[in-house]
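The complex appears here minus one protein chain, its other protein chains still in place.
Coming up: chain A.
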Amino acid sequence: MDQKGYRRGSFQSSTSDEDMLEIAGASLDFSMADDDPPLDREMGGFSSHNGGGMNGTSTMMDFLEEPLPGVGTYEDFNTIDWVREKSRDRDRHREITSRSKESTWALIHSVSDAFSGWLLMLLIGLLAGSLAGLIDISAHWMTDLKEGVCLAGFWFNHEHCCWKSNTTFTDRDKCPEWKSWSQLILGHGEGAFAYILNYFMYVTWALLFSLLAVLLVKGFAPYACGSGIPEIKTILSGFIIRGYLGKWTLVIKTITLVLAVSSGLSLGKEGPLVHVACCCGNILCHLFTKYRKNEAKRREVLSAAAAAGVSVAFGAPIGGVLFSLEEVSYYFPLKTLWRSFFAALVAAFTLRSINPFGNSRLVLFYVEFHMPWHLLELVPFILLGIFGGLWGAFFIRSNIAWCRRRKTTRLGKYPVLEVFVVTAITAVLAFPNEYTRMSTSELISELFNDCGILDSSKLCEYVNDFNSTKGDDLPDRAAGPGVYTAMWQLALALIMKVFITIFTFGMKVPSGLFIPSMAVGAIAGRLLGVAMEQLAFYHHDWAIFSGWCSQGADCITPGLYAMVGAAACLGGVTRMTVSLVVIMFELTGGLEYIVPLMAAAMTSKWVADAIGREGIYDAHIRLNGYPFLEAKEEFSHKTLAMDVMRPRRNDPPLTVITQDSMTVEDVEAIINETTYSGYPVVVSRESQRLVGFVLRRDLIISIENARKKQDGIVSTSIIYFTDHSPPLPPSSPSMLKLRSILDLSPFTVTDQTPMEIVVDIFRKLGLRQCLVTHNGKLLGIITKKDVLKHIAQLANQDPDSILFN
C-alpha cells in the first residue's frame, strides 16, 4: 500500500480549515528520535493501558495482544496523556509487587526498583554539580581573558594569578604575573595608546566569544539558545519536544553558555543552568527502565533536576526546590518534594567540593554582613519595590515586542549578524565605564558589599576620621570624591543595562535573566542607599533621623539596599514570590533581612501585576504559542461545553469508527482523509453509543504491522474492537482484533457542563481530549487546543496564536 498518505516532517501549523486536532506527521522511523530509542520487546513486563493481561493465548487472533514497538509513544510536538502514563506506571508497579513474592530475584528486583529513584537523584545531583563547577571556573577564566593573561600559567584568572604574590594594600589587583594585553604587547600599561589597545583587545575577544557561541549553537544544537525555562515549563506540563533535552543540546549549551557569559553580554547563567540540569536529568533517565518508558515519571525527575539547577546557580537548595515548585513544575506531588531536595543538596555539595571560587562559597555575591536595619527604612525599601515592579513591567513589554519583531520581520533572518551587532554595541559601550567592564556577578558582589576599613574600592572612598575609629564598626561618613564618581558611573551603568538587556534576552545564544535584573536592582538600591546615608549624615538632626541615627552611629547600610533592590527587580520580572525570598535569604545566611526582602518583593509583584498580568516566562510561552494550560483561569462569560466542542454547527459530523463493522480499507481511508489525532469508537453509527477512544498513531502502527506480519489480513478484513469476533460467514477474510489499542475509559462530559469545570478537568487530570455526550450519546469532542483557543478568545487574544497541539 502506498505511503503517500502518511505525512513526513512534523508539526505543520494549521493553515487549512481543519485546525481541530493538530497532528505531527506519522513518522514510523523510530530511530530518528534522539532520546527515544525503540521500545524493547519486553515480554511480560509491560501491560497495556487498558489493564488487559499480558499472557493471552498466542493464537492468530491474539497476536496483537503484545504491545508493538511504537504503540504508546508520542509524536514530537504533541501532548502526553497523563492519565494513561500514570495508569501504566501503576500497572507496572502492581505487577512487580505481585511478582516479588515469587522468587528472591523478583524481590531484589522490586527493592531495587523502589530504590532506583533515589539513585537517579544522586546521579543527577552529581552531574549537575560537576557541570556547574565546570561552567563557573571556565566562565571566570574566560571573562578575565578579555583583559589580560597570566604568565604563571595561562589557565589562571586574575585573582588566582595574584594569589601567591605579595600585593600592596592600595593596589590589590596588581601583581607582576598578571599582564594586561597592552602590557604584553607594548611592554607598558600606561598611556593613551595602551588604553586604546586594551579597548581594542576587549572588543575583539568579546566578538570572538559571542560569534563562536552563535556558530556552535546554529551548527550543532539550535535548541540550545535562549533561556530554556519557558520550554521546560511547557515540557513539564506534558508537551514533547524531542531533542530539547538531549546530549548534543547539553554539550552545546554548557560550552556556549560559558562563551556567552564571558563575552560581556548582559545576560546571566542561571536560567540556562536549569536547562543544563534538566538535560542531565533526561539523559540519566535512560539508564532506568522505570523512567525511560514512562513520560509522567520522567517529568517528576525533571522537576527535581530543575531544583538542582537553581540550587547550584545560587547555592540555595531550598530556594531551588521552591523555584521548581513555583515556577517550573506543573504537577508537584509530595514525593517529588523530598527527592528534589535530595538532588538539590547533592548538587550543592558537589559544587562546594569543586570549590570554584576558592572560598567554599557557591556564589560570587555571598553577603556576610548582619547589620541591623530600622523600621523607618521600610519606606525606601517599598520605593525600591515600586521601582522593581515598574522596571519589570517595562522590561517584559519591550522584550516581548522586540522578540515579536524578531519572529515576524526580516530581523530574524540574520541571527549571527544580530549577535555580532549586539555584542559590538555592548562591548564598545561597556569598556569605558569600569562598572560595566567587570562581569555582572562581580558588579553585584561589589554592590552588595558593606564598606569596611579594609575596602579600598572607589565605592568605599569615604572621608575617614581615624581618631573616632572604634574597631571595625565604621560610623556613617561623608562621601569622598571617589563615591561621587562611582555614583554617576553607576547611574550610567544602570541606564545602559536597562536598555541593552531588552535586546540581549532572547538572542540565539544561551541567555539568562536573573543576573542582569539583579544587577539593575542592585545599582538602583545602592544609589538609593548612598543617598539615604548621606542624607542621614548631613541632616542627622531632622525628626526622622534623630531617633535612631545620631552622629557617629552606623545606621544605614547601602549594601542592604542593593540586596533589596536586586530582589525587587528580580521579582518584578519573574513574579517569583516565596522562592525569591528564600533564595535571597539563603544568599545572606540569616533571617534578619526577611522583612525588607518580603516587603520589596510583595510591592514589586503587586505593582507589576497591576500593569501586566504575566511574568516573563509566561509571556514567552504565549509568544511562542506553546500549549500551556494555566492554572488560574476565570471566564467573564458563562460558556458551556457544547459551545466549545467540535464539530460546530455547520461542520461535517464527528468522524467515528464503529466497533465491529468497518474494514481495514475504511479505516485507512478515514486516516488518510482526516488529520485528527484520535477517533472515538462507537457501537454503531445509528446508536452513537460510546465504546472507547483510539489514537491515530496506534491505529497506523497496528494496521501496518498486521498487514505485514499477520496472515490473511487484506483490505476487506473487518476490524473489531470487541472481545469476541463478530459472527461472519466463513468465506470472509480473517479479522483483525485491535482491542489492545483501544482506550476503554475515555473521559466524557455532558454538553451542558460549564467550561470552567471542563478546564479544571483538563488541568487537574492532564487530559488531551474529552468527549462530549448528550443523553448518553456521543455528540462531539473537545481537545486541549480547543480549550486553549477558547481561553485566548475570551481574553481577547488571538486564538490562532496557539500553534502546537
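Worth pointing out:
Going forward, a contact is a pair of C-beta atoms (placed from the backbone, for glycine too) under 8 Å apart; a residue touches a chain by one contact, two chains touch by 3 or more; residues count from 1.
One rule holds for everything that comes next: contacts and distances are computed from a predicted model.
Going by its UniProt record, the hidden chain of the complex is named "TMEM9 protein" among "Ribonuclease P protein subunit p40 isoform B", "Transporter", "Translation initiation factor eif-2b subunit beta" or "TMEM9 protein".
When you scan A:T104, A:N166, A:N650 or A:S731 for touch with the missing chain, the hit is A:N166. In the complete assembly, the contact with the undisplayed chain comes from A:K508, out of A:K269, A:K508, A:R697 or A:K789. Within the complete assembly, A:L127 is the residue of A:L68, A:V83, A:L127 or A:V758 that touches the hidden chain. Between the chain not shown and the residues A:F288, A:Y676 or A:F762, the one that touches is A:F288.
When the missing chain is restored to the complex, the residue among A:V149, A:C225, A:L362 or A:I718 that touches it is A:C225. The residue from A:R90, A:K407, A:R648 or A:H724 that touches the chain not shown here is A:K407. Considering the complete assembly, chain A touches the hidden chain via residues 3, 7-11, 13, 29, 31-32, 34, 40, 42-45, 105, 109, 112, 119, 123, 126-127, 130, 133-134, 137-138, 141, 153, 155-156, 160, 163-164, 166-170, 172, 212, 215-216, 218-223, 225-226, 231, 241, 243, 248, 251-252, 255, 258, 284, 287-289, 350, 353-355, 358-359, 403-404, 406-408, 412, 415, 452-454, 456, 466, 469, 471-472, 506, 508, 623-625, 803.
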